[in-house]
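Data first, discussion second: the structure below is written as structure tokens.
Note that one protein chain is taken out, while the other chains of the complex remain in position.
Coming up: chain A.
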Amino acid sequence: MLQIRDLQVNLGRRAVLRGITLTARPGRLTAICGPNGSGKTTLLRAACGDLAYRGQIRLQGAEVATTPGPQRAACRAVLAQNTALAFPFTVAEVVRLGQSFGPAAGGPDLTARALARVGLQGYGPRLYPELSGGEQQRVQLARVLTQVWDPVAHGVPRWLFLDEPVSSLDIAHQLQIMQIARDYADAGGGVVAVMHDLNLTAMFADKIALLAQGQLLAMGPPASVLRDDLLGRAYGCNLRVSTPPAQGPYLLPQSARTPAR
């Protein structure tokens, strides 16, 4: 379980997060949503142990700030927004790096399975800098997966912390990556993901934490958080949430505005 209680994070002199209290459970996909600058990434970074904070952040009962790095790395892996590689490693070398720092270090090589998982079979020998941005992001996800390959080990869940995991992907790969996160949670692991795309969030998340101006505006299942009034307050614009009918075709009324040809 990830328990955050009364969290405050300052960057410089500014309080970027105030009074955040929330719980994310293993077996669930918890999405962190909110407008730009609302503190989503800061919240995730604090949970990773990157930032000094006041309050409490406990992952599997251990206070994050005082847990040694290797112990944290055995329990959770982090996919950051952008990872620049300093030297031209091959794809396989990048992915292996993740396994070599996780609990599966020294075990059977997971590289091929991890690459297949993210849809990059046979990419092992390619040079990382020569891939497209979306492919690079999926290689990083494969690396992150090999660090905490088993979602549950000895009854203890492991965690994936994902910062905008689908930001530079096409729609097919967005669905594929979200499904990987979904499967990880369904297998008993914990997933916390910073999300921009509210449709994908509604589709895959069990719970949504909606942030606005450094505070938690709402927390709950998508149906209770993705509401016109809450989204309107968080994003500062009029939004209309709709649901398609359970059966039969439907069309969006916006299409009526396009003149017929």
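Just so it is clear, a residue touches a chain if its C-beta (ideal position, glycine included) is under 8 Å from a C-beta of that chain, and two chains touch if they have at least 3 such contacts; residues count from 1.
Heads up, the rule we're going with is that contacts and distances are computed from a predicted model.
Novice: Name the omitted chain as UniProt records it, choosing among "Ferredoxin-like protein", "Cytochrome B", "ATP synthase subunit alpha" or "Iron complex transport system permease protein".
Specialist: From the listed options "Ferredoxin-like protein", "Cytochrome B", "ATP synthase subunit alpha" or "Iron complex transport system permease protein", the omitted chain resolves to "Iron complex transport system permease protein".
Novice: Among A:15, A:62 or A:85, which residue is in touch with the absent chain?
Specialist: A:85
Novice: Which of these, A:97, A:131, A:175 or A:239, touches the one chain of the complex that we don't see?
Specialist: From the options A:97, A:131, A:175 or A:239, the contact with the absent chain belongs to A:97.
Novice: Which residue, A:72, A:113 or A:227, contacts the hidden chain when the whole complex is considered?
Specialist: In the full complex, the listed residue that touches the missing chain is A:72.
Novice: Tell me which stretches of chain A touch the chain missing from the display.
Specialist: On the chain A side, contact with the omitted chain comes from 48-50, 69-74, 77-78, 80, 83-94, 96-98, 100-102, 111, 124-127, 147.
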